[in-house]
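All protein chains but one are shown in place.
Right, subunit A next:
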Amino acid sequence: MSELTLERGLAAFRAEVDGPVAAFFSSCVHCGICAQACPFYLETGDPKYTPILKLEPLRRVWEADFTLWGKIKGLFGLNHKVTDEMLAEWEELLYDSCSMCGRCSMVCPVGNDLALMIRKSREGMVQAGHAPEGLIAASVRAIQTGSPMGLQWKTLAVQINHVQTSSGLEVPVDKEGAEYLVLLSSMEIINFPEYLEAITKIFDHAGVTWTLSTQCFEATNAGIQIGNKDIAAQLVERVVAAAEKLKVPKVISPECGHAFTAIRWEGPNLIGRPYPFKVFHIIEVLDELRAAGRIKTEGMETDRLSMHDPCNLARKSGVIQQQRNLMNLVAENFVELKEHGKFQWCCGAGGGVSSNERAEPLKMAAFKRKKAQIEEVNPERMVTMCATCRTQLEEGLEEFNMEIPVVGLTEMIAEHLVEKN
């Protein structure tokens, strides 16, 4: 059987060097501003976590094979080679200490998209056999069982039963021709089943037709997090097949960050063809319903609420105003974190960091940035719209003995729906 080797890794790095990558590396002015944007660097103070340094393997491959100067240096044997040892050392830098939050890309004065290059570097790391065990296991489970947590439909079926009993509403399954196909994340099914109940209530209230698919219920994409397009494409194909079979015009990505960017932005490029449907984040759908007057709410939350914008949603996808519109619908004492929207700070758990147990201490270190932000405005509860962010906020706040509960925005909206007679 073939195996993952350094040679394959180097070939994968080479395959990732394209016009943008070459332009980025040649225009880097070594200013170091990316470090100032990175919670992993700022909260540890260790210069090895400077984002551009994390890209050193890819940069070396680019220099040696794609630049004239690098080729000349190569003739004299002066190039720094990318070795197995180097990649082993960089595994921590590319996975444990990067949540691909993209803040570095935002602040780079010459416009280098560092987060994109991290994503590309991971392609090489996987092929060279230097991906973290936690992410490998999640990818294998995602392909073999359909869920990175190894969850099966029967577990979801139990949750559906609970929801149906408690709400008295039907959760539609495999309904051909519905308007929306709803995807879920395993994390939600296990930890936050309130989400499924909330959308069941909201969609019933707004008169929206929707369905789950037994063929594919999982929206998350372990292939994106580990950084392998073969795995990622297979997982996207499953969603596309399910949506095509049920002939839905729209697909909803759940309260999960990377799942949305995976299916919304990377998906069509991964499978090499356009989708026959459109993809929305649940927050986008809810805000559209609100704007159309299809969500009627009553009562307001009165306690002091603040909100965490997930990186994948706000910074990477531009969904910023929608969640604020929804907050204003049901919260009268909503206070923004100082830096929010596209310049928000990452919770520290995204980009596969939370699936990588070894990275736990770094994940908590990075969270200190968020913690400081929260302390600044001192809310009574935090609201967010990503299951990974939510888990991280809950764990982090508990770790630092801060009694601030975290709620999902969709559930909060569901609690304020005007009851039907």
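Some points to look at:
What we mean here is this: a contact is a pair of C-beta atoms (placed from the backbone, for glycine too) under 8 Å apart; a residue touches a chain by one contact, two chains touch by 3 or more; residues count from 1.
Just so we're on the same page, contacts and distances are computed from a predicted model.
Between the listed names "Putative phosphonate transport system ATP-binding protein", "Branched-chain amino acid ABC transporter permease", "Cytochrome c domain-containing protein" or "hydrogenase (acceptor)", the UniProt record for the complex's undisplayed chain reads "hydrogenase (acceptor)". From the options A:11, A:190 or A:320, the residue with contact to the chain not on display is A:11.
Within the complete assembly, A:133 is the residue of A:46, A:133 or A:174 that touches the hidden chain. Taking the complete complex into account, residues 1-4, 8, 11-12, 14-15, 17-20, 23, 29, 31-33, 36, 65-66, 109-111, 126-127, 129, 131, 133, 136-137, 139-140, 143-144, 228, 230-231 of subunit A touch the chain not shown.
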